[in-house]
Structures are given as C-alpha cells and as structure tokens.
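What follows is one structure encoded as structure tokens, with my remarks underneath.
Selected chains only, in their assembly positions.
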Amino acid sequence: MDVAKLVALNAVYARVIDTEQFEEWPKLFHDPCLYKLTTADNVAKGLEGGLIYADTRGMLEDRISSLRKVNIYERQRYRHIVGLPVVLAEAGDTADVETPFLIVRIMRDGTMDILATGCYRDKVKADASGALKFQERIVVCDGQRFDTLVAIPF
Amino acid sequence: MDVAKLVALNAVYARVIDTEQFEEWPKLFHDPCLYKLTTADNVAKGLEGGLIYADTRGMLEDRISSLRKVNIYERQRYRHIVGLPVVLAEAGDTADVETPFLIVRIMRDGTMDILATGCYRDKVKADASGALKFQERIVVCDGQRFDTLVAIPF
C-alpha cells in the first residue's frame, strides 16, 4: 500500500475534525463500516464493546448531527497529532494499519491539555475511484478516563 | 507535489528552530515572502493582523537578530512535533498545504508544557534549484494566550 496515500488519509481525517468540518468525517468511511472507540484496558480484557460504536455511514452521520446540536455552546478546540503508520498486513487493495495519535484540547481560556493518546487500528481499502477509505477504524485509547460526553470523533 | 519533499521541508523547519540554528530559518523562505503568527480566533473573526508579521527575508533575519540579543539569559528549549501535511491545492510547482503542529517548551528545571498547538497554512514553491521553500507560512495557533514575548519562531 502506498504510504503517501495512507499519510494523506490520516492527515485529512485529522484536519476535518480539527477544522470542525465534521460532515466530511463520515465520507472517509466505506458503507457499511466499523467505527469503535474503546480503551487498551478493554481490549486487553477481551471486552468487545466500545464507548462508541457505529457500523454504517448513517450512524456516523447521526453522531455528527447530535454533535452539532449539543455543542452549540461549547467552544473547545481540538488538535490531532497523528504519528507514523505501521502497515501490519496487506492483501490486494486492503491493508491493516496501526497509527498512533495524540489529541490536545484547547479550552476557551487558552488552557491546553492532553485529551487522549492511543492507536488507530484500521482496515483501509481503496474505493472504486482509487481513494483510500476506512473499512474499520478502531480507536484504542491508552487511558480509561473519559469526559461524560465524548463529543468529537477521535 | 512530492510528499517526501514536503515532509523534508517541514522536518528541517522544526530542526533549525529546536537546535537553535535560528539563522537558517529565514533561508527556508522565498524573498519576498509572508510569515504571520495569528490565532484561530482572529482568523474566524476575519482579523487580518498577526501577532508577528514579516514579508521579506530581511524582516525574518531582523527577528532572529533581536532574538539572539534578548535571549542571552533564557534557557528554555523547544520541541516541535510536526504532523502530517494535507495538500489542499496544486498549480505547477506551487502548492497550498496545511500541516498541524505541537510545540513543547522545556524549562531549565526540566518542567515541560505544551506551548502551542495549531496549523501551518503554507504556500510552498520550488526555487530555481528545485528546493522547496515557503512563499507563505501563516502560523494559526489554536489558543489565544501568548507570553508577552513570543521569542522563537513558531
């Protein structure tokens, strides 16, 4: 798999979230798909459930609609720093990839803190036009504390 | 535009600052150029001004001269972690690129904090020798708090 394309997919993913173009986010997934937010602890314990789970693009779009309604008064910003991808396996136009991430949250008053670190565990596949999209993106967070409302996509 | 060259330009940019080879920093720009440090808030409000503004290589060099004089007693270090670039548009040998960044400040006593996160909004163009340089680098910080003296280039 072309690393430049993988880098581009990850870069665009981070950018649509950090620039709050949330409606572009579901378009980076195939349909059906799998998007799950979980923790390293849950994965280690074999717990299959996630804090967030979606398996169609429609579910991802619903999530964004809710976010738009809920978040009218919230003014945090987020900044994803996505690390270097490791391609674990390839078969045809599909690849299993792991990519580390760090998300910083910037509060209205300028305070910054590390919101989360972790690893994206992805199945990536080209669509009919040759563009890479996610079949699966499992977001495995290193920590196990979350705000009561994890608002944005990770 | 060759992603490997873009990555190299960004990597060298971070390195000349973090290794305090500040005099190398202006050489990464065309002349004339645009270097501006601003905030996402200012950009959202349509405010054109920046906290720092330079439109020639000479102005960038002046900035470094000042920094060298002022900073004799300061002993912070800085570490840029530059994320993955997104190429937004290309025309000939010129490209519009956005690249996220995170800057950590390391104090004399070893304390570390996140100084800034944000996004570089660049116009990048090859010079006569084929080396990529910045026509524009607009540094859009996510937060809106700055030290009274933002000393180093971001």
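First chain written, first letter: the chains are A and B, and each begins at residue 1.
Here is the rule we go by: a contact is a pair of C-beta atoms (placed from the backbone, for glycine too) under 8 Å apart; a residue touches a chain by one contact, two chains touch by 3 or more.
Just so we're clear, the structure is a prediction, and the values are computed from it rather than from any experiment.
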item: Copy count of the single sequence across the entire complex, 2 present; value: 3
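Here, only the chains that are shown with their structure count from here on.
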item: Rotational angle, Cα trace of chain A fitted to chain B, multiple of 5°; value: 120
item: Between chain B and chain A, distance of the C-alpha-averaged centres to the nearest whole Å; value: 27
item: Chain B residues within the chain A interface of the complex; value: 3-4, 40, 81, 83-87, 98, 100-102, 114, 117-119, 142-145
item: Contact footprint of chain B on chain A as seen in their complex; value: 4, 7-8, 10-12, 14-15, 18, 77, 79-82, 102, 104, 106, 109-114
